[in-house]
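Everything below concerns the one structure shown next.
Note that this complex is displayed minus one protein chain, with the remaining chains in position.
And then subunit A:
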Amino acid sequence: MTATTTAPHRPGGRVDFGRTVWVWRTGPLALRVDRRSVLVCAVLAAVTAVFGVLTLGSGSLPLTPAQVLSALFDPDADHRARLVVVNWRLPRLLFALVCGAALAISGAIFQSLTRNPLGSPDVIGFASGSYAGASVVMLLLGTADYLAVASGSLTGGAVTALLVYLLAYRGGLAPFRLIIVGIAVGAFLSSLTSMMLLSVSPQQAMLAATWGAGSLSGLGFAQLGPAAAVFAALLVCSGAVVRPLVHLEMGDDTAAALGVDAQRTRLLATVAGVALTALVTAAVGPIAFVALAAPQIAQRLTRSCTTLRIVPAALTGATLLVAADFVALRVDVPVGVVTVSVGGVYLAWLLARQYAGRRR
């Protein structure tokens, strides 16, 4: 009857998680996944693939799904279709995948840190900060080079995060105070960006405003390379920080007792989350809603107790953004306009539900 003797209730000492769990052990590897998560991920991947093929077929040269597939995988396919699909439209789709995934992971990290579904980077001002930082580089320094804009975007996001943390800090970080302060700081930064737009030439302002709506158009493999490399690096960092981060949801003392360095984990997670948002903002401008909704949708689909399941969250984000871009292509608006419209409704619903929850 103690922890050191082996007297399990069930034969073989199996642990019943109340759901089907797949365990895979070989050599130094010992992995455990929920069957449900795997199935959800497979379905999300399939949905993304369908929207992806539809997106690749949309445009001034409409192509059927069969034509798209042959253009993608058959080197002997029609040269013109190959040029359009692979060289022109594919980078845009890959950008949607990467940005959707990056936003979702960033959202998952901040929602876990604040233990609140409202605590996503686009609500708590970090995305506005990235946008303001990128705008400074684009308008005042007059460069649109990806790495320059990304640095500006990262700096803007990091400074905003620091500012929000400092303003919200009062002997500790209460999640709700952080969110309120973040919304205020975000509003302030948006005004600042508008002010910048008004002070430059109309041509420059137009360019920045289109980008500021969040658009995937005009992106090629030249921009995809650095963005994808940065994303891959951040994916590894996030994967490493998520394991300790999830324990912080039980309170700092419990997490520390399990061997988690709370301050270090929180810092690393914040840096990774801000960097993921900055990466997207620098490439395609601010895109609302994905970071806010994707982790929540993924959590409900997988029936997980945390938003920090980054693989389902990332796939959900990718699916959402690819689907939104498909809609954007059809009605000919920037993808940010689509996500912000859907996101506005969702945010209103979320606020109403939280308010009701607080009054209860």
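One rule holds for everything that comes next: a contact is a pair of C-beta atoms (placed from the backbone, for glycine too) under 8 Å apart; a residue touches a chain by one contact, two chains touch by 3 or more; residues count from 1.
FYI, contacts and distances are computed from a predicted model.
**Student:** One chain is missing here; what is its name in UniProt, given the choices "ATP synthase subunit b", "Aspartyl/glutamyl-tRNA(Asn/Gln) amidotransferase subunit C", "ABC transporter ATP-binding protein" or "NADH-quinone oxidoreductase subunit H"?
**Tutor:** The chain we cannot see is, by its UniProt record, "ABC transporter ATP-binding protein".
**Student:** Among A:Val23, A:Ala66, A:Leu140 or A:Ala352, single out the residue that touches the unshown chain.
**Tutor:** Going through A:Val23, A:Ala66, A:Leu140 or A:Ala352 one by one, A:Val23 is the residue touching the chain not shown.
**Student:** Among the options A:Leu83, A:Met206 or A:Ala240, which residue touches the chain absent from this view?
**Tutor:** Of these options, the touching residue for the absent chain is A:Ala240.
**Student:** Tell me, which residues in subunit A touch the chain that this view leaves out?
**Tutor:** 1-10, 13-19, 23, 25, 28-32, 239-240, 243-244, 247, 249-251, 253-254, 256-261, 303, 305-306
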